[in-house]
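Notes follow once the structure below has been shown.
Here the complex is missing one protein chain, while the rest keep their positions.
To keep things simple, chains are lettered A and B as they appear, and every chain counts its residues starting from 1.
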Amino acid sequence: MQRKTLLKILILFLVLNVVHVNAQHEDEHTESSELSLKESQKLERKEYIQHHLLDSYDFNLFSYKKDNGEKAHVGFPLPIILWDNGLQLFSSSKFHHGETVAENNGNYYKIDHNKIYKTDASGTINYDDHHHAINDKPLDFSFTKGAFMILLTCILMFLLFTSLAKSYVKNGGISKGFGRLFEPVVLYIRDDIAIPNIGEKKYKRYMPYLLTIFFFIWFLNIFGLTPLGVNVTGNIAVTVALALLTFLITNFTGTKDYWKHIFDPLGDTLPWFGKIPLYIILIPIELLGIIIKPFSLLIRLYANMQAGHIVLMSLIGLMFFFKSWFGSTLSFGLSFAISLIEVLVALLQAYIFTMLSALYFGFAAEEHEHHDEASAH
Amino acid sequence: MVGAGLVVIGVGIGIGRIGGSAMDAIARQPEAYGKIQTAMLIAAALIEGIGFAALFAVS
Partner (left out) sequence: MEKLINEFSLGLFFWQTLLFIALLLLLRKFAWKPILNAVNEREEGIREALTSAENARKEMQNLNADNEKLLKEARAERDSMMKDAREIKESMLTEAKDEAKAEAGKIIASAQATIQSEKQAAIAEIKSQVAELSIGIAEKVVRKELANDKDQSQLIEQLLKEVTIS
């Protein structure tokens, strides 16, 4: 029964996604007249997908073209926070979805390729040979769509898990309500991720981080699949921030054995003069490993989510490319299958991020000698 | 582009071998399914990470 409901929700999301893409598609269709029709379609589709993958300064649910040819956007603006000789705070509605120049306290700003540049009143942007803007970039702390989704997820998680925590007190140790769904997941993270990787003695210190990061990534991944389609975990800044925390926790909780493993991996097996030539190579590799571990974490999450979204959007785009009942149905079926896989990937990536974080914490927290694992990384 | 292809081939072979070996191991010791799966995922994830890093480096 539940599975059926889930399927229904998924189909609904997909249909909404299709409508979403269609609206955008129709919208941009009229703009490009110079290129041939097919090429222009291809380009706009690519641009649309790329646009979808990026963060944006306003929360745009969907856009369509009014009967009178005017473009209409449904959504709401978000605050723009800039540091440009003082704090500049204004609403993103001033940009009119990136189409106009925004003015605040006598400064002019324009969005180009999803970045805010400082311009003059007419909004000229100068480019170098590689088509990169060379205007001044103010320090940008804008509360973007991604940040909005993060805040939303944080609030949701906070409400969900505090209510779960309260239900334990109220019901004498037995959970109740919607949060109950996540109790087995919490137990799974404790029993199958934290304890085997970190060890019975020390896992408790890392549990809050592991649980938070798991649910955070999972929820954001799932949100990315909804018609809101905000690709937060597929944003490099977010994954860098997450991996940086894992990196910092790993190295700040590292025991003496952990550092000894890095700077003296061979221990007493060789006399000191034998170690020197080996250590010239070994120590840089181990040091590099410290950085590569979180780096692979951030790249993995970013690339998986990015790739998932690209595939999904491309398949939905194919529906409008074929425009025949056979091809469109086929690509609808395909995109449905891919969204099912994406649901799995959403969970899997959260699991792998948590699992590997736990594994690294396990290395860092290890007290005793572990020669057998010395060659594993 | 060729570099990216090479990266994907290498990663594919690597993860394929891990998956195959894990299947063999599970067939040999079905009771150790959980442990083998975890080890497999970790190894695959490590290779995948390097693969992604290389992909981004070449592209």
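One rule holds for everything that comes next: contacts are C-beta pairs under 8 Å (C-beta built on N, C-alpha and C of every residue); 3 or more make two chains touch, one makes a residue touch a chain.
Source: prediction; values computed, not measured.
Annotation: of A:I49, A:M157 or A:L225, A:M157 touches the absent chain (contact as defined above). Only one residue in the set A:V101, A:I125 or A:M207 touches the chain that does not appear here, and it is A:M207. In the complete complex, the residue from A:F141, A:F322 or A:F336 that touches the missing chain is A:F141. Which of A:F216, A:F247, A:F332 or A:Y360 touches the hidden chain is settled by the complete complex: it is A:F216.
In the complete complex, the hidden chain is touched by one of A:V169, A:I281 or A:L344, namely A:V169.
Think of the hidden chain as still there; on subunit A it touches residues 54-55, 81, 115, 139-144, 146-147, 150-151, 154, 157-158, 161-162, 164-166, 168-169, 173-175, 183, 186-187, 190, 204, 207-209, 211-212, 216, 235-238, 240-242, 244-245, 302.
Convention: only the chains that are shown with their structure count from here on.
Subunit A and subunit B have centres, each the mean of its CA atoms, that are 22 Å apart.
Residues 192, 196, 292, 295-297, 299-300, 303, 352, 355-356, 359, 377 of subunit A touch subunit B in their complex. In the complex of the two chains, the subunit B residues touching subunit A come out as 34, 38, 41-42, 45-46, 48-50, 52-53, 55-56.
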